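Removed from the display is one protein chain of the complex; every other protein chain stays in position.
Let's look at chain A:
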Amino acid sequence: MAHSTDTIAPEHTTAHEHDDHHDHHIPSGIKRWLYTTNHKDIGTLYLWFAFIMFLIGGAMAMVIRLELFQPGLQIVDPNFFNQMTTVHGLIMVFGAVMPAFTGLANWLVPMMIGAPDMALPRMNNWSFWILPGAFLILLSSLFMEGGGPSFGWTFYAPLSTTYSGDSTALFVFSVHIMGASSIMGAINVIVTIFNMRAPGMTWMKMPLFVWTWLITAFLLIAVMPVLAGAVTMVLTDKFFGTSFFNAAGGGDPVMFQHIFWFFGHPEVYIMILPAFGIISQIVPTFARKKLFGYASMVYATASIALLSFVVWAHHMFTTGMPVAAEMFFMFATMLISVPTGVKVFNWVATMWRGSMTFEVPMLFAVAFIVLFTIGGLSGLMLAITPVDFQYHDTYFVVAHFHYVLVTGAIFSIMAAVYYWLPKWTGKMFDVTLAKWHFWCSLISVNVLFFPMHFVGLAGMPRRIPDYALQFADFNKWISLGGFAFGLSQLIFLALLIKACRKQGEPVSSQVWEGAEGLEWEIPSPAPYHTFETPPVVK
């Protein structure tokens, strides 16, 4: 049965629109979600979990900004402030950004490559359901005597080994569980992409979101075990008398930083490569042109991933490395801006002379390109060894990584949600609310993070609950921007609740005029089971 469309012929999908014979095995209510092995259900779980974590981590950021609204110590005591910066970072990295990308991968990768589900559905269920436990452990440690982890999300030794509280054990176990979850998720993505592509879906026909996630998944299985090793060493140093990072026992605290950043630098690409994939899906749709330089996008992603393993020590320029090593890490870091520049160039070239329209996903995508590039440029500044001595551990660094993570990774996740939400629910979301969400977020996020560049260059240190008086005006604005950005996300929450209640206009299967790809060939909302018979990709 050959339905002939121009490039893609999905088979049997129409049959499933009226055929729910699989669905009557599904338990209803809470059991449906606990026992589900369906990639769409698990994707939804991941995305809601990530959003809840985003709100919790955001609430912690509000505490930080409230304390920094004016100089002096007024709202919280310094130890609690440190717990807020630490747990805010851990939650946003491991609880919000990474699970959101995993949720998108669960929803989209099988639909994009014409597979009926993920390759390992039972493991998929486990990899999600161990996550809430991990974060329950981490968050409950905040209520322990002496408080939760307060050594920064980077848990440098000896802060985490000598000067930390008993909650360190809970921190270590929760990171172990998060790591196990990420590794299982990554294995699932790799096996799905390698073994379950529809006939004719060759490597170089794969949508870029699939490509970037494949490379991300390899990064994950390469570095999450190293993180697990690092936290294990912290655990044994603290509680079992080993001396991995203790100079008195023959260890070396600087070695902690090497091991941590060997994980940590690939980790930042884990949090941005899927974003590159999302933007590469969205921009061609609303520019109504094919993506410019598809192959170069694939190679650029792979080069960024490989280079990410040889730049870790640019986080450590001030530890007293020899000049030769500083030069090496400086130039290797700057080299990454070449493939990244290729990507930005390709997106701009895709838009060039396109028939552009600015629906909400495109608004977020364009904002991503501009603001991520600002974050990339400040990254390039930080890569320059001699000036890094001035920037190190200041608010300039905070500005840099929030531009690449908030207006980069998180804006891309929001763009992705707006882009695929109608496909998931079958209804168009509330566009007015979405535009309010976009413009409020865009303006407030810049009020929030842009002045951090200035206070950072002027020498305001990060992770300190008080500051010199000359930074007071900027910090007031930064805090106001922060509160506005936090409140703007409640608009998003309202919109998502409306969307989940299936309010709104029904959409066609293609949803967006210029959208191309297998996921736009199936009906909206996407049926519970799709591509049980693989489509043929020509």
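Heads up, the rule we're going with is that a residue touches a chain if its C-beta (ideal position, glycine included) is under 8 Å from a C-beta of that chain, and two chains touch if they have at least 3 such contacts; residues count from 1.
Here, contacts and distances are computed from a predicted model.
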Omitted chain (choose from "Ribonucleoside-diphosphate reductase subunit beta", "Cytochrome c oxidase assembly protein CtaG", "Phosphoribosylformylglycinamidine synthase subunit PurQ" or "Carbohydrate ABC transporter permease") - UniProt protein name: "Cytochrome c oxidase assembly protein CtaG"
Among A:P71, A:G133, A:G152 or A:G229, the residue in touch with the chain that has been omitted: A:G229
Sole residue of A:L34, A:A59 or A:A325 that reaches the chain not shown, by the stated touch rule: A:A325
Touch with the omitted chain, as defined above, among A:I64, A:I190 or A:V507: A:I190
Where the missing chain touches chain A, by residue: 119-120, 183, 187, 190-191, 194-196, 221-230, 233, 241, 244, 247-250, 252, 254-255, 258-259, 262-263, 320-322, 325
